[in-house]
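Only one protein chain is missing; all other protein chains are in place.
On to chain A.
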Amino acid sequence: MRQFELESVEAIDQAVRHRRVHDGQAFIAGGTTLLDLVKLDVMQPEKVVDVTRLPLKRIELLDDGRLKIGALVSNTELAKHEIVMRDYPVISEALLSGASTGLRNMASTGGNVMQRTRCPYFRDPDMPCNKREPGTGCSAIDGINRNHAVLGTSEQCIATHPSDMCVGMVAAGATLVLEGPDGQREVAFEDYHLLPGDTPEREHDLKPGELITHVILDAPRGGGQHYLKLRDRASYEFALASCAAVVNLDGDNIGEARLALGGVATKPWRADAAEAALKGQPATQESFERAAEAAFSDAVAYSHNGFKITLGKQAIVRALRDATARARA
């Protein structure tokens, strides 16, 4: 394993100042992505900045009803927080469907947002990969791509974004708070992750020197919520297809539905075409199936992952059915 310098910071401005001065730096929170990838030599930081002493460990209910989550809150703590379980079950369920008990104890909210793709070619420095080494080519497009994306892909990269939590947050609605050398700014959660396009190495809207300090969840949308994750084994596995659904009924019709998809797309995916197809429609199997068709109308399959289009549609229908049942309960 490569050597690096390690420095611990006690204050946010110290962390942010650090990144501006030096290149080749990485923050470390839980370490479950960073150390995994340093051991593989996929990430090569010269200096690692330990941010775990920063005062970003609280979950705070704001006056306007939104919920402000510190970037260092662990995945376990967030999933099991009273308010999250009550008002944002879609996020709690998404978190608990991810990784394992031990990893969730270690993993942070900020680190989860920043986790890297599980594309096996990205994880192998001997293979060409545009995301790891721009311009070398994509090994997955003509390789084994069973786990890869069918939505939001480009000719340069078809890797999925692996997070479950992020999919729940897109459905619930959220804002990221970033602190950098030029001060603080906010970004809508669903705009934060970027499509690969011609620059798959650019995965998010974090500028050099910036730190995620908080995620603020929109005020609760109520309704029925559900996160459904489909995968090769029942637990401790990434999604092949997943769907986060938040459904508000208006009588027997759907008032507003918010849908996000995981496992099938290059970023945590808001299924807005499906949402539009549901608005004002009767909450029936036929409406759910029409929405699922709309969500995948632009999907592009590669040699091994065509099944994800079928699986993704089924995930939407089932998640909507369960969320609607909960909205009625």
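By our rule, a contact is a pair of C-beta atoms (placed from the backbone, for glycine too) under 8 Å apart; a residue touches a chain by one contact, two chains touch by 3 or more; residues count from 1.
Convention: contacts and distances are computed from a predicted model.
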*Using the UniProt record as the reference, specify the protein name of the hidden chain from among "Cyclohex-1-ene-1-carbonyl-CoA dehydrogenase", "Protein FixC", "2Fe-2S ferredoxin-type domain-containing protein" or "ABC3 transporter permease C-terminal domain-containing protein".*
"2Fe-2S ferredoxin-type domain-containing protein"
*Residue of A:V16, A:L78 or A:A99 touching the missing chain in the full complex*: A:A99
*Looking at the whole complex, which of A:R66, A:K80, A:R202 or A:R290 touches the chain that is not displayed?*
A:K80
*Out of A:R2, A:R86 or A:R328, which touches the unshown chain?*
A:R2
_Hidden partner chain, residues of chain A it touches_ = 1-6, 8, 28, 30-32, 35-36, 38-41, 44, 46, 48, 50, 52, 76, 80, 96, 99-103, 105-106, 125, 234-236
